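What follows is a short report on a single structure.
All protein chains but one are shown at their positions in the complex.
Should a chain be cited, it is by its letter among A and B, assigned in written order, with residues numbered from 1 in that chain.
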Amino acid sequence: MKKFFAKLYIWVLLVILYAPLVFIAVFSFTESKVLGSWEGFSPNLYRNLLTGQMQGNASLLAAVKNTLLIAVIAAAVSTLLGTVAAIGIHNMKGRAKKTVSFLNNIPMINPDIITGVSLFLLFVFLHFSQGYTTVILAHITFCTPYVVLSVLPKLQQMNPNIYEAALDLGATPAQALRKVLIPQLKPGMVSGFILAFTMSLDDFAVTFFTRGTIGLDTLSTYIYTDARKGGLTPELRPLMTLIFLVILILLIIINVRQDRLQKQNENR
Amino acid sequence: MSKRSNWSIPYVIFLVFFVVLPLILVMVYAFQDAQGKFTLGNLAKFFTDRDALSTFAVSIEVALENTGLCILLGYPAAWILANKQYNKSAVTIVLFIMPMWINALMRTLATAQLFTMLGVTLGKGTLLFGMVYDYLPFMIYPIYNVLSKMDKSYAEAAVDLGATPWRAFWKVTVPLSMPGVTSGILMVFMPTVSTFAISEFLTNNKIKLFGTIIQENINSSMWNYGAALAFVMLIIIGITTLFDKDKDEEVEGGLI
Partner (left out) sequence: MKRILISLAAVALLAGCSEDRSQILKVYNWSDYIDETAIEEFEQWYAEQTGEKVKVIYQTFDINETMLSKIEKGHEDYDVVCPSDYIIERMLQNDLLLPLNRDFGSTPNYIDDNLSPYIRACFDKMEGNGKNANDYAVGYMWGTTGILYNAKYVTDEEASTWDVIRNPKFADRIFIKDSARDVYSQIIMKVKERELADSTVTMDQLMNYTSDADITAVEDYMKQVKPLVAGWEADFGKDQMVQELGYVNLTWSGDGVWAIDEAAELGVELRYALPKEGFTVWFDGWVIPKYAQNTKAANYWINFMSRPDIVIRNVEETGYVSVSGAEEVRDAFTDEEYDPIDLSYFFTPADTAVCANPVLYPAKEDIERSTQEHDWGENTAKLIEMWSRVKGDNANAFTYIFIGLVVLALAAFAFYARASKNRRKKSRRRK
């Protein structure tokens, strides 16, 4: 009985959590301009989205492209910067280590709007004209701390002697780095990259303040402007549904693989 | 060995330039007038501006209510999910996190549209619902993380020693899970105070939160006042993190 209520509670929460997503998905199959009015089944929105022939607004595709481009660059740079930094921090001691860790925590504790406003003021102060560069720099700022935090535990788990041993056995520092350090850190770097990538994809506030006036839109700012005008671009519905499906499939693959790895480990 | 600590130098420079300097600039702008002279006027304006103060109060209220509701709804969920007896697969927790990967604005807009379709007038109630909806996963996940790693034997021992399960839960499980709750609070409270856009969409612009007035001031080029408002928020963040200082080491518990 208890078990039944526990399960029921979880499922009720999940149903509420997913209701808006299902709502979007259902109405992605009708051509109405307004979300929520059903005008008969039609896959036309999907066709428009995939062929790029929107009912008027083609800048949606540009926004998607910008979002991906910014996320890839920001995630790649943050992963590099964050990994190198993590190795450094790991080898630091005492007060210096505490200070750097504290600085690293600031962008994570700060709400988006503070990060956004403070960077906006920085760029204004430096007379830096805002656009792609400033958005990417801003994204690197709030993404890197997460990379550092995902790489640090891997460094702690690592046996410090392995690297030294490689050097003693005649490896150059570059070889030791490539053959010993990087493979050990790779899982941390990968999860850091994924984290940075998703943080960047989902960001709204920071982009909003640092994108300037050149008409640069990411998906978030596109949706914001669109919604303030009233009437979302209908093609956003199939787009969101597709994104949702992609994530679902990715998660399933990851989970299945993890399960299999676990089972392999258990069998051993 | 110690030379490798130098590897953090590029990042430290980066942090100084893109994190410390901007925050200093927020303070500088907050204490300057439009001509660049020192002034306390911006802060004074905030403390005499009835609209800003009441918006601030409303934001704190909504954030407290939201945090409270998230704990009330999220704690049981996290507990059930972490309990092997009720939930055997890790997939369910993933199900709770997954909606976070869909653009938050889009989800919010869909929620608002669902409400209008059901004939609910947009206002305070819908705002709270939407906020809980957006932030619940941020509360469930850290609590789940702590609970699932927790050694169950403590609670069992308490029961063996004659405590009722209810008492064991309150005296053992809850205190031990507090780090998860605190990092959940950190991830819900301040972000709620500072949201903009979401509150507007959920109330047709009727209720705005503190983030919105910061954004409005910055956007209509009243940078100094906007910076002063951001400064007020920085102080509150400072206070909340001080509260959290005791459990400093545990903060990393959360997130995905």
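Here is the rule we go by: contacts are C-beta pairs under 8 Å (C-beta built on N, C-alpha and C of every residue); 3 or more make two chains touch, one makes a residue touch a chain.
This one's a predicted model, so the numbers in the text were calculated from it and none came from an experiment.
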Option from A:69, A:214 or A:249 whose C-beta touches the chain left out: A:214
Hidden partner interface residues of chain B, rising order: 49-55, 57-58, 60-61, 64-65, 116, 121-122, 203-208, 213, 219-221
Residue numbers in chain A that touch the chain omitted from display: 33-34, 37, 124, 127, 213-215, 225, 227-231
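The rule we apply is simple: only the chains that are shown with their structure count from here on.
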Between chain B and chain A, distance of the C-alpha-averaged centres to the nearest whole Å: 18
Residues on chain B engaged by chain A in the complex (per definition of touch): 1-2, 4-12, 14-16, 18-23, 25-26, 29, 73, 76-77, 80-81, 83, 85-87, 90-92, 94-96, 98-107, 109-111, 113-114, 116-117, 133, 136-137, 186, 190-191, 193-197, 201, 211, 214-215, 218, 223, 226-227, 230, 233-234, 237, 241, 251-252, 255-256
Of all residues in chain A, those that touch chain B in their complex: 3, 6-7, 9-10, 13-14, 16-21, 23-24, 35-36, 81-82, 84-85, 87-89, 91-93, 96, 100, 103-107, 109-114, 117-122, 124-125, 137-138, 140-141, 144, 146, 148-149, 164, 195, 198, 201-202, 204-205, 208-209, 219-220, 223-224, 227, 232, 236, 240, 243-244, 247-248, 251, 255
